[in-house]
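Read through the structure below, which is laid out as structure tokens, and then see the notes.
Missing here: one protein chain of the complex. Every other protein chain is in place.
The chains carry the letters A and B, assigned in the order they are written, with residues numbered from 1 in each.
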Amino acid sequence: MISLNKRQKTVLVSGITCVILLAILVSGLLISNDRIVTNLDARNLPPSLTHPFGTDWLGRDMLIRTLKGMSMSIGVGLIAAASSVMIAVSLGIMAATLGRVVDGIISWLVDLFLSVPHLVMLILIAFVLGGGMKGVVIGLALTHWPSLTRVIRAEVMQLQSAEYVQTSRRLGKSRWFIAIKHILPHLVPQFLVGLFLLFPHAILHESAITFLGMGLSPHQPAIGIILSESMRYLSTGMWWLAFFPGLCLLLVVRAFDLIGEHLQSFVDPHRANE
Amino acid sequence: MRMIFSFIGRKVLRLLSLLFAISVITFILISHSPIDPIQAYIGADMMRVGPEQREKIAENWGLNEPPAEQFFRWGSSVIQGDLGTSMIYRRPVTEMIHEKFLHSLALMIIAWLLSGLIGFILGIAAAMKKDKWPDRIIKGYCYTLAATPTFWMGLLLLMIFAVWLEWFPIGMGVPAGVLTENVTLADRISHIVLPAFTLSIVGVANVALHTRQKLIDVLSSEYILFAKARGEKGFTLLWRHGIRNISLPAITLHFAGFSELFGGAVLAEQVFSYPGLGQATVEAGLRGDIPLLLGLVIFSTLFVFAGNLLADLISFIVDPRLKERKPV
Partner (left out) sequence: MSTLEIQDLSISFTKYSKGLRQETTQVIHNLNVSISKGEIVAVVGSSGSGKSLLAHAILGILPGNASVKGRILYDGQELTEHRKAELRGTEIVIVPQSVKFLDPLMKIGSQVQTSVRKGNAAAVQKNIFEKYKLKPIVEKLFPFQLSGGMARRVLLSMAVVSEANVVIADEPTPGLDADVIKEAEISFRKLADNGSAVMLITHDIEFALKTADKIAVFYAGTTVEVAPVSDFSGKGENLRHPYTKALWRALPQNEFIPIKGSQPLADHLPKGCPFAPRCEHATFDCSKEVPEEKMIRGGMVRCLYAT
């Protein structure tokens, strides 16, 4: 057995996790809605070999529903997180490079968005946009950019005042050159790390707002919907309706967290030599 | 002393400008929403209400005025302490918020204290035994918890402790069907336990992880190195240099977590049908109760601000580096 050092282990684990997540996303998209068929003969069945996650009150297989729901959450989370990260990176760079006034405005905006609890703002935006996928994605994108913006702004500011950048500038290199050769290489890892760390938050918040009834519509098998519907049947003892879907959500979020952390320990010099 | 006053003064100014900005933005957003406020107000009775009646209601609420005027109207009454009337509950918004806040406050205080204390202790334990078994277990526990949806945790606890074991009631803030005078403290406590527990469990994770990281940073600092070079070790080292240097950041960070706390409360209250601010926010959003929603957004902003203010204030008062800025 070849022994791997920490870095190699990191890459291996992250790689495997990525593959699993992609599998979920793709399989959810590929499984047609026909598989979630109402089957009144198979109602309210606890977990078994044919139905590993049990069935619900309409006889629908919970495993399929969960898989589709997870796939949806991952998809929505991806779009929302990516949008958020793009907003954050652009605003962060702008704040650090376009002068005091722009910096002041953007920082003020960051503080503003951070002073309202995420969920409250999500509810507000969902309300304003009438709920549904649009409301959720826009809401998520608009609530998660502030903290990452701060980080990127700080990074770029630090980079700008780094000696080698100053030296480069004094040697006459163009801004473009500096941006590409010096600043971008530092930002790309931050971008990736930010993306993977934002993902779990986005997914959790998406399912939360859907759970509350203001997110994805009940026609779609989103995890939040599955869980809020399960509330009605809890007292009848149908525990599998809530347990498995939530567990899957937890595992997927945890998987993204893991990748994000590993990326971070790769990138952060303080922890890189553990 | 003067420094503290000017500090608070600056913060109050910030608060006012913040509240103003939030109100403006929220107002603008809401006025663009597709929900018909009158529809939301009347609800199912929409059918029975004729157009003239609707006109009258619209006029009464000033819905036909331009948005700026509406905002001005609303704004001036807010300054006088009137946040309008809730459409769903038919009572003044201020009254509703006040009542529900007390419920949520009890919930949030318990969760905040519990998660803070337990998280702090766990974080220290993990940092002291870095990379050994206790650390791995605590880290694993925390990372898992941090990935746990609060509402799912609530559902699990509900299933186990209320449905299966029947130790606690399934929901609500007080027993159903019991008159207010007859509700005992024991009743209230039994209804608050599960939601508070839900909030605490998830909150512990972040506190523990932050504390752990801070203590690890401190333990790898230069002054700890020198302290070790002087022969200090074990618990004395930890107590004398470790805990003191992490306590302040830990507390301020915890105060700054009011935002997360509120968010968690929204979810916990929903699962347990607990009549707090969180539940009210969801209701207001779902049913389009604009005055209530506006009031709640502003209140939650105030709440988060209070937390951050306390965090900054404590830092300012306790940290000698901020207090005595001039070197001798």
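As a working rule, a contact is a pair of C-beta atoms (placed from the backbone, for glycine too) under 8 Å apart; a residue touches a chain by one contact, two chains touch by 3 or more.
If you're wondering where the values come from, they're calculated on a predicted model, not measured in any experiment.
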Residue of B:I137, B:I160, B:A227 or B:L286 touching the missing chain in the full complex | B:A227
Contact with the hidden chain (one of A:R7, A:K173, A:H186 or A:R254) = A:R7
Positions on chain B contacted by the hidden chain, ascending | 222-223, 225-233, 240-241, 244-245, 248, 319-321, 324, 327-328
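One rule holds for everything that comes next: only the chains that are shown with their structure count from here on.
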In whole angstrom, what separates the CA-based centres of chain A and chain B?
-> 22
Which bits of chain A are touching chain B when the two form their complex?
-> 111-112, 114-121, 123-130, 200, 204, 207-208, 211-214, 227, 230-231, 234-235, 237, 239, 242-243, 246, 249-250, 253-254, 257
Considering the complex alone, what residue numbers of chain B touch chain A?
-> 18, 21-22, 25-26, 29-30, 32-35, 143-144, 146-152, 155-156, 158-159, 163-164, 170, 258-260, 262-263, 266-267, 270-271, 281-282, 285-286, 288, 293, 296-297, 300-301, 303-305, 308
